[in-house]
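Here's a structure for you.
The other protein chains are all here in position, but one chain of the complex has been omitted.
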Amino acid sequence: MNVNEIYDFAKEIFPINRSITGSGVRETLGIIQRELPDLIIHTIPTGKKCFDWYIPKEWNVIDAYILAPDGEKICDFKNNNLHLMGYSVPIELTLDLEELDKHLHSLPDQPDAIPYITSYYKDEWGFCITDSQRKKLKDGAYSVVIDSSLKDGELNYGELLIKGDTTEEIFFSTYICHPSMGNNEVSGPSVVTSLSKYIQKVSNRRYSYRIIFIPETIGSIAYLSINLMDMQKKIAAGFNVTCVGDDNNYSFMPSKHGATLSDKVALHVLKNRDPVFKKFSFLERGSDERQYCSPGIDLPVCSVMRTKYLEYDEYHTSLDDLNFISPSGLNGAYEVYCSIIDILENNYNYTNMILCEPQLGRRGMYPSTNTKNSNSSVAVMMNFLTYCDGNLDLLDIAELIKQPAWDLFELAKRLEDEKLIKRQVSHKVAKA
Amino acid sequence: MNVNEIYDFAKEIFPINRSITGSGVRETLGIIQRELPDLIIHTIPTGKKCFDWYIPKEWNVIDAYILAPDGEKICDFKNNNLHLMGYSVPIELTLDLEELDKHLHSLPDQPDAIPYITSYYKDEWGFCITDSQRKKLKDGAYSVVIDSSLKDGELNYGELLIKGDTTEEIFFSTYICHPSMGNNEVSGPSVVTSLSKYIQKVSNRRYSYRIIFIPETIGSIAYLSINLMDMQKKIAAGFNVTCVGDDNNYSFMPSKHGATLSDKVALHVLKNRDPVFKKFSFLERGSDERQYCSPGIDLPVCSVMRTKYLEYDEYHTSLDDLNFISPSGLNGAYEVYCSIIDILENNYNYTNMILCEPQLGRRGMYPSTNTKNSNSSVAVMMNFLTYCDGNLDLLDIAELIKQPAWDLFELAKRLEDEKLIKRQVSHKVAKA
Partner (left out) sequence: MNVNEIYDFAKEIFPINRSITGSGVRETLGIIQRELPDLIIHTIPTGKKCFDWYIPKEWNVIDAYILAPDGEKICDFKNNNLHLMGYSVPIELTLDLEELDKHLHSLPDQPDAIPYITSYYKDEWGFCITDSQRKKLKDGAYSVVIDSSLKDGELNYGELLIKGDTTEEIFFSTYICHPSMGNNEVSGPSVVTSLSKYIQKVSNRRYSYRIIFIPETIGSIAYLSINLMDMQKKIAAGFNVTCVGDDNNYSFMPSKHGATLSDKVALHVLKNRDPVFKKFSFLERGSDERQYCSPGIDLPVCSVMRTKYLEYDEYHTSLDDLNFISPSGLNGAYEVYCSIIDILENNYNYTNMILCEPQLGRRGMYPSTNTKNSNSSVAVMMNFLTYCDGNLDLLDIAELIKQPAWDLFELAKRLEDEKLIKRQVSHKVAKA
């Protein structure tokens, strides 16, 4: 993978005005489809009931700005799509500063940041502005222009299914509903696009992969309302990929009860790659694990992030831009998820084929001269063998013997070739 | 409740000479019955076998004192009933100081305290005296008068049954066998008398309540020998109420294995009301949990106290008086037990009625404008909902989401009214 591949992709989709619906979503999905030709783009019509929710009207924007009394164009949507509050209704009117001010949003503590605000389910309009600019606004007549439309239309999402040897699935979910912000969230779809290519290249894939590019909340709810039975039957592990762009330490959001295969593998990778990663409580959740782990859904979905939403000042402002994320930040997250996939693909239960320790010397696997220190030289191999009892999987053993799981892949293969261990047939997994 | 209600009651019963049997017990039960007209006063005759024990003879005292050589009346039972060792046999004799001294009890480390001593199961007599007075006794002839009787009679205890919607019971047990001492023990029957009134006022009581006023050890053994089968079938949670009068931090004595509903609710209340409460080990027990938690009995009985028996210098001496306890000390314990009852009454399992998060905005339960901080404003509601999976009860959820359980009562009701959650019918609970 080219070192700038993910960052360049993020840069490409950054300027597009995305929301939970609209042409920006379709444009983004189109770019993803260019990279992943097997991506299917689904549509759900406005008004369709999804569990407790209804698909909202589709929102599109042609232009939006304010003309100040001195004729200056401010809060110009064309300069920064964050200036317009998401789902603002169309409007064209002139009003004084006092009236206008009720529709302005800024952050006094961050005077140079444009905040990101939406009002999906209540008909409103508004502009977001830096607090320093807001303070300079003078009395007078302001002309407000919002050339948007809020009409029956559709909600769009992308879905990629990559087949493996079994119908058991690994699930990835990421967002395509945020406008021009970096970590939250052009990072997620950018990393997952490259990750999908990685998965397509895994040879002899054990698992099938279900990867979705959706708007947050309404998208996951809609997707679950259509696919729940299938997902509950098939998904072995799942990951909600968000905030994966910056260079800070990794963060971990567990699944609701925190002891699924997803949690186990994610924690193992983080512990071995970034021992000081930050482990959050499920009480601090705020992304689509809210839906995936809700009662009656209960999918094994957790989240590995770089800096978590709500945990950085730039979050949901114009400061979360292409400078906040970086090639190395994105690539690091990509590598963590690649490791997760590698472990899942290699995480078998093995049983010893012989009783007691094998005679490794005869097999050329053990030093024949027994010196003071030779006991330790084959320790990893002997430790691995001693726990291959069929009840523990490779990942359990890696934890027990304090080795990164990936250091055991080759070893397991060699021991299998030597007929010292046998891979167990999993009865949970149906052949595809 | 009047702020002095419990303390005034304690003051009223303080002077009465109580023991494990006798007229003082009946007088005390009469005063409790005046407050709780439904109280039933039971009698068990002397000699009746109760498991490994026999109901002892009934002990009554008319008068008891010592005449010193100088004619002064000392150790006068009428001044302080602690002066006479409990269950002292009747005697009238004159003896020299050396002989008398064998029958005197004092505390060298607490020279101004009269100790509390009893000899229930061996025919003895004795006087308790301050060590400073004992040291002043001069040689000479002392006349000892104990006008007591130890005859076949009865053991008495009070029992109050308050019916609820189900036959499942909450059990409270307290002592009426200690003479004039404050924390151990006019505090227990005083708090439980007011607590009984509180329970009688709980509307739509889910549980039935079994409340007993008994002498320690022989009383609980006798009560268990009569009611064990019924208690094991019905009691969901139970509490031994003792040492609940002073103003110091709370103490907790767990049930034998420490993981019953009683332990869970008591610990939750203490943790949220007095985070520095003192948690004892069952090895430090010394009250009727010794019987309630004994092998083959195994009732879920624990104990919330103020300062625990044996843990304060004034314990079992005349210094544990009406000054050692206080209105606020008694009221605090009363409130803790009220909270325990409130939680038990409200501690249901709930299940979500819809899949995924509900659309709260449509129901007016969620801010429609999604700002940087609005995520956290409904966090408690969303956290509560996410754990309503039918397996966890309200108390489990309160612990998981780090909220006092009582903050969830109204919320649960509102969510039930909105048909977002449904109370589960407990199959453990038979309808009354």
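Lettered A and B in written order, each chain numbered from 1.
Quick note on the criterion: a contact is a pair of C-beta atoms (placed from the backbone, for glycine too) under 8 Å apart; a residue touches a chain by one contact, two chains touch by 3 or more.
Predicted model, so just to flag it, every value in this text is computed and none were measured.
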Next item on the list: Specify the residue from the set B:31, B:89 or B:228 that touches the hidden chain.
Entry: B:228
Notebook entry, point to check: Which residue among B:17, B:194 or B:291 touches the omitted chain?
Noted result: B:291
Notebook entry, point to check: Going by the touch rule given at the top, which residues of chain B touch the chain that is not shown?
Noted result: 51-54, 105, 107, 115-122, 124, 217, 220-221, 224-225, 228, 256, 282-283, 286, 290-291, 293-298, 310, 315-317
Margin query: Need a quick check: the contact residues on chain A for the chain that isn't drawn.
Written below: 351-352, 354-359, 361-362, 368-372, 375, 379, 382-383, 385-390, 400-402
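Basically, only the chains that are shown with their structure count from here on.
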Item checked: Euclidean distance of C-alpha centroids - chain A vs chain B, Å -> 55
